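Every protein chain except one is present and positioned as in the full complex.
== subunit A ==
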Amino acid sequence: MGTSLDIKIKRANKVYHAGEILSGVVVISSKDSVQHQGVSLTMEGTVNLQLSAKSVGVFEAFYNSVKPIQILNSTIEMVKPGKFPSGKTEIPFEFPLHVKSNKVLYETYHGVFVNIQPQKGKLTPSPVDFTITPETLQNVKERALLPKFLIRGHLNSTNCVITQPLTGELVVESSEAAIRSVELQLVRVETCGCAEGYARDATEIQNIQIADGDVCRGLSVPIHMVFPRLFTCPTLETTNFKVEFEVNIVVLLHADHLITENFPLKLCRV
């Protein structure tokens, strides 16, 4: 094939917000001149609810509601039928980003249920202090078998700006058993549903180790996690679906004791 076609978008990071103008160039390159029937460019934005293998049964119940929801659609004619000369031809274009009436433009993200292809809020800091001891744990079968430990710490805020890392501190004040690892587990909870019922799915999207080995007692270890760009979006709640985030602090002791403390997060973009 002698002809190639490429769309280049001007912004290096490819992030655009509602109301802004998306601009770029269409690059056509070929060895010989090319006859064509005209070039038109279509911009489309959809919300795609997908079936997860895990919950196929549930979805069949409200199958109808998983049709893609279109939220953006515009087409422009760029060139009338004619001929491209040989070599490289660049055709610039611009699209205003206007959402279809009565739809909201969500941030792009790739999830299990929800894929949003081609977004704001005010943040109030909400620090959380926590203390983990054998007594504070739920779901423990035999509390007496647990080695004694005292872990204290705090998250600077559970309301997070998506572009800023999650921060805080953790101090192992005491622990009978040696510590093997401390990890931060970022979990996404997606809920899809309608009148007929709903499906909830929690997925680990990132796991970051913040302590490796038997850390020094009484010395604070920083909690620091950058939110992954592709797998997170601001916390969302719509009539058809919800996307929420949580963080688990997981402490692994020697002899395979696993201690988890869960904190729901609220992500937003400022």
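To be clear about the criterion, a contact is a pair of C-beta atoms (placed from the backbone, for glycine too) under 8 Å apart; a residue touches a chain by one contact, two chains touch by 3 or more; residues count from 1.
As a convention for this text, contacts and distances are computed from a predicted model.
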#### Entry: Absent chain [UniProt protein name; select from "Sodium/hydrogen exchanger", "Peroxin-5", "Syntaxin-18" or "VPS35 endosomal protein-sorting factor-like"]
"VPS35 endosomal protein-sorting factor-like"
### Query
Which residue, A:11, A:88 or A:148, contacts the hidden chain when the whole complex is considered?
A:11
### Summary
Of the candidates A:78, A:178 or A:202, the residue in contact with the absent chain is A:178
### Options A:96, A:147 or A:213, residue touching the unrepresented chain
A:213
### Query
Any idea which of A:38, A:92, A:127 or A:228 touches the chain not displayed?
A:228
#### Entry: Footprint left on subunit A by the chain that the document does not show
11-13, 110, 115, 165, 178-179, 182, 206-216, 219-222, 224-226, 228-230
